[in-house]
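Note that this complex is displayed minus one protein chain, with the remaining chains in position.
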Amino acid sequence: MNTRTFGLLLGAVVLIVILSIPVFGSPSAVDITFRTCSLIALAVSWNLMASAGLISLGHSAFFGLGGYVVILSANLLGMPFWISLIASLAAGALFGSGLALITGRLRGIYFAITTLAASEGLRVIAVMLPALTGGAKGAFLDAKYYPGTFTVNMGMSLAAAVTCLIAWRMSQSRIHYAFRAMRANEGAAQMLGIYPLKFRCAIMAVSGAVASLVGGIEAFHGGYLDPAIAFDLHITITSQIAPILGGIYTLSGPIIGAVATVFIGDATRLSLGHIEGVSLLVFGLILVFSILYLPQGIRGGLSDLWRRRSATAEPTKMAKP
Amino acid sequence: MDLLPQVFSDALLLAGLYTLMAVGLSLGFGVLRIINFAQGEMIMLGAYGAFWGLTLLGVDPIISLPVLVVAGFALGWLIFRGFVAKVLDAPHINQILLTFGLALAIQHIAIILWSGNARSATTAYATESAFVGDVLVVYSRLIAFAIATIMVVALIAWLRWSETGRATRAVAENRAAAALMGIDVDRIYAMSFGVSCALSVATGVVVSFILTITPFMGFPMLIKSIAIVILGGLGSIAGTVIGAFVLAFSETFVSYYVPDGAGWAEGIAFLLIIGILILRPRGILGQTVET
Amino acid sequence: MRKALCLGTSGLLIAAALSFAAEAQETFKIGAPVSISGRYVAYGVQGKNGIEMAVDVWKKVRGDKVAGRTIEVLFRDTQSNNAITVSLMNNFILTDKVNVIIGPDGSNVAAAAVPPWKKIEDRPIWLLPGGSSDVIEKEVGPDPYFFHTYAWSYYYHESNLKALKALVGPNKKVALIYSDGAYGRAHIDDARHYIKEAGYEIVSDELVREGSADFNPTLAKIRARRPDILYVLVQTNDAIQLTKQIQASRLNVPYLIGTAQAQLPEWQNAVGESQSCWTGVTTWVPGLSYPADKNEPKLFPSAADWEKAWMEKFKAVPEFLEVGYYASTILTLLAVEATKSTDREVLKKWLEEQHYQTPLGDSKFIKSRVALHQTFGEMVVFQRQKKADGTFEGVLIYPEQIATGKLKPCTY
Partner (left out) sequence: MTPILELINIRVGYGQSVVLQDVSLNLREGEIVCLLGANGAGKTTTTRVVSGLLAPWAGEIRYAGENIATVPAHKRVELGICLSPEGRQVFPNFSVYENLLLGSFSKKARLRRTEMFDEVYGLFPRLAERRKQKAGLMSGGEQQMLAIGRALMGCPKLLMLDEPSLGLGPKIIIDVYEAVASIAKRGLSILFVEQNVQAALMIAHRGYVLANGHIAAEGTSAELRSSPLVQEAFLGKKPSRQDLSEVHRA
């Protein structure tokens, strides 16, 4: 059995696991799977943009937008679960491609800060339009639109699974090269026949749609939304931490990272949660030290180990002039 | 009553504060090309330093300012050597997450040490004021403005005329060429990071008797500083000063003249960021920055 | 990829295993979601202190057990985060199977806790000693298992305006300042309602931004309107800066009316001399003269004795949330002890019928606007006044039967 089949097989196993836990799992397994899947989808979505050289500091904009679209479309228009999720998906895609058009050729830190500004701007709007959003008091999802625990949990598992499948398909296709070219140099990418603005629009639409969908499902799950939480920078940060921790620009990195982030977060919160301030302190320190000592993420660290082990078997590759 | 003189006076005093707040970030970015997400936490530490100096030792924040600034410089130096130096050549996202992790850690160290309670330094001049004609001038803000002006002018003079300051600017423009001049680039990096932190600590001291001190006070100030720095142009101190004035004046004007303007005022910063980045990505006075 | 999946699966399994708490029999479990990190950390610590004090006192007075069961309090950190709160509530109810939930604190976190609790059919009894926002009340609705052990936002303004009408008289001009934060938004409608009902004129109705660096534009506009009463609805953090700016800006307003902040030592320490003249409205304030309960004088001593005991343990003046959490915890323990049961119907019935005199006042549950069970909502109005020795004290000014002094107009 070669590595590829093995990978595919395991991928299938994981899909089965995350899709079956909502059916058979214990309540706490369901809860953890929900949060992990939420982060997997966010992380893969963030990583998608990062892979094209677009560092997003505003993923909470998509997330919050999706949440509010769900709450408003359910409460005001009486849309059922699936329809309002499609609405949030569409809103995220629209906002993403709109942001891509606005940011034009901005790159690096400039791009990152524009996305941050977009997210904070949406928060201010949500705060200042209490008639629509409930303002800082927050808004509840009308309980009669709650589709049931199973549907919500399954929805999130499906969202994560589909997101991973999309990312997998992309990594298998030629788009994969376009990403690399965009990341390295947009000018050069243009010469390869990639139209950067179009590509950006498409990527940000997909990424935004996914993040917005997650926000939408989270809104059903939580049933309550306020601007500070919907557009919380921590959402952006955790959706970055996961790929960074796992291994940026890779397919499996964000997934490994998401699992690790949820695990570390729960472990610190549950074991240190009784001492004030400590759980987030430890989380911060883990973040710092993983960046310092695992710059390629867990995935990179593992393949380093793997390479070192196999290096004893085969002679080290010599650099040639 | 004509409000306009009052509007100008308020805006001017706020602009001084904003300048000092953003100039540390601007220097750090200009030289190291790193946005330090823990910059706000330096403000927070400065504010706590001044607060505890007053509360425990009875030392007025203005008196403790020099000591705290030196301490801030030392802390910045240590943070640079211990953490930031190791990600100088790493991708931006690693730098952002590293400094964000530091920010999170510093915030919660503050909670562990000093609890999450809100505080404020209660100096006598904190609540004194005078009417100049129709215009109310609050002493604490005037003092803050004066300190901010002195610090920013000192910074600009240092950068302009001192040997090290000139070297710092040189490193900001071209790191390799600076090394060829015999400039120890690493040392300049550590020093700029230190100075940048020291400036933020000074901001903290100044706001300790004006604003509310909490372990979380830094982040909103960081966001606002980023807005100012982007507005003025990344890496330009003069641009930062202009950015601070633009933001302070527009916020104050909106607060006075737009219904519910005080609520919308916060949005201005973000509107300005997006606007400026679309129209003139380098900011008002920005230099070329390879990103 | 392969390693990814390996890790993923094992991660999920380990994490799942972690949260399977071994369910010991014969324990009485209190689920306590508290925000002990993040922005509500100050509240969370108070909640935790209150519950810990209650369990300590119980163990001293009644021994280690309640109705033969070991007492187990599960403190879990919400990290001031809604999503974590949702997960906590789910786990408390479905996995830990707690008997009672007490908390959480901070209106937003408390609001986030409502939907996950409500959607579970066999939800346990929930006592909420914090969270005054009326959106919570509306969302919970007339739920039989919800017990609010704190005042709703409108109680503040009802009491405040009663006091003002009685002590200041009719026909006054009021300037309102409220923040765009959760606190301001939750209070403003009811504040306006009761001000108008009292026949006062609102001459200025100003929104301020949470965390603003300068309130002077707002204050300058208010100065121009020359109000008699300044009515302030902002969160503690903003209140500190605003209070200092109000003093500095010489508004010459005779009555400075605050709501929750004025009773907080946090606010008092931070504003120093500027606290002079501010009134506040609260359910509990040091110096209240509530007597001890006749039947349970050790669990519910007089307000003064309780305060003394608290000072001994924590070396600090207790805050209203701490008293609220204390009283709520003792009530649940008493319920279990009295009924020898942890069944929610039994407990609910007992709680509905109990009546004690606690350090926080009368414990009888009544109906509020929407909710079925509401207690400790009785509010008193006080004013921060300077004593001869230069320190400040909260002088009770309303209701008149418990008043310890008179409302004085501001002089600065």
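Letters A, B and C name the chains as they come in the text, with residue numbers starting at 1 for each one.
The criterion applied here is as follows: contacts are C-beta pairs under 8 Å (C-beta built on N, C-alpha and C of every residue); 3 or more make two chains touch, one makes a residue touch a chain.
What you see is a predicted model; the values in this text were computed from it and never measured.
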- Item | From B:T55, B:T149 or B:N174, residue that would touch the chain that is not displayed | B:N174
- Query: Out of B:A15, B:I106, B:A121 or B:I183, which touches the unshown chain?
  - Reply: B:I183
- Note on the structure: Note that subunit B touches the absent chain at residues 163, 166-167, 169-170, 173-174, 176-185, 287
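Methods note: only the chains that are shown with their structure count from here on.
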- Query: Looking at which chains touch, is this a line, ring, star, complete or other?
  - Reply: complete
- Message: Quick check: how many Å separate the C-alpha centres of subunit A and subunit B?
- Response: 32
- Item | subunit B: positions in contact with at least two other chains | 108, 111, 115-116, 260, 263, 266
- By the touch definition above, subunit C meets two or more other chains at residues 37, 41, 45, 180
- Could you please specify the touching residues of subunit A with respect to subunit C in the complex? 3, 6-7, 10-11, 13-14, 17-18, 21, 25-29, 31-33, 35-36, 127-128, 130, 134-141, 143, 146, 149, 218, 221-226, 228-229, 232, 234, 246, 251-253, 255-256, 259-260, 262-263, 266-267, 269-270, 273-281, 298-299, 302
- What residues of subunit B sit close enough to touch subunit C in their complex? 1, 3, 6-7, 10, 14, 17-18, 108, 111, 115-120, 122, 126-129, 131, 136, 138-141, 210-216, 220, 224, 251-252, 255-256, 260-263, 265-266
- subunit B-touching residues of subunit A, taken from the complex the two chains share: 50, 55, 57, 102-104, 106-110, 112-114, 116-118, 120-121, 124-125, 127-128, 233, 237, 240-241, 244, 248, 275-278, 280-281, 283-288, 291-292, 295
